[in-house]
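What follows is a short report on a single structure.
With one protein chain withheld, the remaining protein chains of the complex are depicted in position.
Chain IDs A and B follow the sequence of writing; residue 1 opens each chain.
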Amino acid sequence: MIGAMGIYVTRSKPNGPAISSVVAAIALVASVIHLMAYGARDVVDVVSFFPGISVSFFCDPLSLIFAMVASSLWGITVLYSVGYLNGAHEKNQPRFFACVAIALGATMGVAFSANLLTLYIFYEMLSLSTYALVGHHQNDEARVGARKYLIYLFGGSIGLALPAMIAVYALTGTLSFSYAGILPEVTPFPVLVVLMIMFLYGFAKAGLMPFHAWLPGAMVAPTPVSSLLHAVAVVKVGVFSIVRVITGIFGYDLINQVNLSQVIVYIAAFTVIVASLMALYQDSLKRRLAFSTIGQLAYIIMGVGLATPMAFVGGVLHIVMHAFGKITLFFCAGAIYVATKKKYVSQLDGIGRQMPWTMGAFFIGSLSVIGLPPTGGFISKWFMVNGALEAGFPVIFTVYLISSFLNACYFLPIVYRAFFKNPATMDDVAERPLLCVVPPVITAAMSVVLFVGAPFIIRLIQGIYYG
Amino acid sequence: MLIAIEVGLLILVPCVAFVALWLRDLMSAVIVLGAYSFLMCLVWTGMGAVDVAFTEAAVGAGVSTVFFIAVLFNTTRNITFNPLDVSSKLVALVACLGFGYVLLQGVSDLPDWGDPYSPVNAGVSTYYIENAYADTHVPNLVTTVLADYRSVDTMLETTVVLIALLGIFMILKKDRPAQSDSSDTQAHDSLIIRLSARFIAPFIQLFGLYVVAHGHHSPGGGFQGGVILGTGLILMAMSMGMASAKRLLSIPRMIILAAVGVLIYAGWGAVPLVYNGYFLDYSVWESVFGSMARSHSMLIVEIGVALTVMCGMYGIYMSLVSDGGMQEGL
Partner (left out) sequence: MSSQWAFLAMGIPFFTALIMGSVGYAAPRFMRWIGATGITLAVFASIGLWSTVSTDEYVSYFFGGWLPPIGIALEVDRISALMVLMVHGVAALAYIFSLKALPNELPASKHPVYYTLYFLLISGFVALAVTGDVFNVYVLFEVCALSGYALLAMGGKKAYVPTFNYVLMGSLGACFYLIGVGYLFIKTGTLNMAHLADVLPTVFFSRSILTAFILITVGLFVKMALFPFHGWMPNVYTKAPVSTLCLMAPLGTKICVYVLLRVVGYVFSMEYMTNILAVQPIMMTLATLAIVVGTLYVVYHRHLTRIIMFIIVSEIGYMVGGIFLGQMDSVIGAVYHIAADALMTVTLVMVAGVVRHCLGGDAIADVAMMFRRLPTTAIAFVIVCLSVIGVPPMPGFFSKFLLIKGAFMSGYYGFAVALLIASLTAVFLFFRFFEGYFYMKTDNTAPSVIQEPWAYRIPLVVAAIGLVGFGLSFSYWYGFIKLALPLGLA
């Protein structure tokens, strides 16, 4: 059933009308909800390759959460991209929607992969399909961005993740995820560290520094792509893969035993701070968002890497919260661009008065990313911060606080400018088109709703951690 | 006595080889190579490998010299060396010395020559010597091994001759025939040569046929006989001039005949397949030929070999000497 769904999504390749995308998205959400209701945990082998390795799918709360987020946001994004693409007069729309659908199919595949090989297959598929999306504009800027994208992603996956995966296979003879971990306890510590680092950087989609440079570069893509793929699908696939590796390949028992957390969290912490600082200096709105994303992704990895129940819950929860928050921000950036052709933060003076709905959504989105109530981001961050204390990493605790402060520093001024500064020129700007305004409002609302509905998800996640 | 002769030969062989390399005039080098082949022929005879010696004489000294001359006829007999090109020669020198060293290393613990207990003499050869006649009723062991025990190798070697013919023909073939070549050669024709060639040729052919047919009992067989037959044709072509030779036996005709030669071999071998036997298993003919089944079959495949080799030799010669220019009438 699950396998069939993965394939179904891959094949649902709409040629042209976005409507079929919408239909497919609704069908997908429905099937994910269906899965949630009947929580099947069986492993389904589709094609088996050799002993211990096959393309197989399974479904656990982690994959459900991730699939739910990606598929529901896909539906909203499709609505939004119709508005955006028409508003910005983009060409080659059929190719665009087809690639987005393939990318989503691949994301679903990653979500439901039962072993590392399957995950890797879909991971590569995602890279390929999004390559075309990044280069969508087909000009020189796009070329540079796409090339960078390719070099980082393939360099990471083939150069680091693949050998690490093969090494794991050579060590254990299997690649299936198991919460007990599959690496034997006798594995020498240096080998573990090297493997962990290879995985962390190999899944370059997670954007850990210094493998982050593709992300700002990829912002040349049309905004719906940036929003869906580079706030949700692509980067979260990277993070999700790392989470899977940490929990499914290494296993928390092993990590706690040899204290591998240190390696993970310090790498991530470095990324958090540096990315937040860099975000401060970006004038291009989308680039600022991109650096913010890099920092937030590292949060998640840090949370999961801390290897305590609280932090893990926080980390996984942050996948959800950040997705809703960040996609709101990207939607707003795109809406501003469509309405005014403005790309830079310095141009945004007074825009909040002209586009109140958009900037209102922007405000909520930034609250969520900063981690302030009443948005979902607060809850996930709360868990992570507590987790840091629980795990006995006061440094990390500080990192969380400092970076939250930095987040506020780079987001709130935008809001301030938008609402309280006088516009430089009095253009006749208004909210338009409708399909560019409604989605960010919906996602912003979702961020608030998730604040209330978080306990449900938390229970799901705790289910994972405790078995 | 024999040892003395052999030592003398072995000293001569490298000397001749060096001379052949040393000469700048290619025509002379070719002649010297012919001499080299004759010396090798003697060496083989000394070792008791009469069939090999026969082949060396017919192919090495005979036909290949003719081929070389045919090529020189169309190219040039002088070669120029680039005196600055020392580095490649050094590389070649080092490679040769290394190769020689490896070979000599390997020789050091080979069994003695003629040792009756060496693996070669104690292994398969014993079976061949003891059972060949009983198996096949053919007295010449070499023919038995070539045309029966390891028959498929021989078939493939015959194919190689066919391939050589086809390849040379295809590479050299030009679409428009060259005009003046044939008349030129005819102009220098002399009556004496033509008459003597006509006189000799039938005897050569007859000898060739004998070698083919008598391969079972004495040294010789399809390869050697085919080469001799081919030489006879070449002699005729030389003396008659291009134009007449072309009329008599065109290269496409040669190609067809050569292919038919291999086809005779392979076709004869394929008959057992009908009776669900192994390819080249001549024993299916026992119902027809009785105990001589294998012997007669060998004769037939040798005829195929001879046909291919004859046509091959002649066709290659004609292609080379005419520079591919004589294919009108395809």
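Convention: contacts are C-beta pairs under 8 Å (C-beta built on N, C-alpha and C of every residue); 3 or more make two chains touch, one makes a residue touch a chain.
These numbers come from a predicted model, not from an experiment.
> Tell me which of B:M47, B:I79, B:V152 or B:I193 is the one touching the absent chain.
The missing chain is touched by B:V152.
> Among A:A167, A:V274, A:L389 or A:I458, single out the residue that touches the unshown chain.
Among A:A167, A:V274, A:L389 or A:I458, only A:A167 touches the chain that is not shown.
> Contacts of chain A with the missing chain: which residues?
The missing chain touches chain A at positions 47-50, 54-55, 117, 120-121, 124, 128, 131-132, 135, 138-140, 142-143, 146-147, 150-151, 154-155, 158-159, 162-163, 166-167, 169-170.
> Using the touch rule from the top, list residues of chain B that touch the missing partner.
Where chain B meets the chain not shown: residues 102-103, 105-111, 118-125, 127-128, 148-153, 156-157, 159-160, 162-164, 166-171, 173, 175, 252, 255-256, 258-260, 262-263, 266, 270, 273, 276-283, 330.
By definition in this document, only the chains that are shown with their structure count from here on.
> Whole-Å distance, chain A centre to chain B centre, using C-alpha means?
Chain centres of chain A and chain B, defined by C-alpha means, are spaced 75 Å apart.
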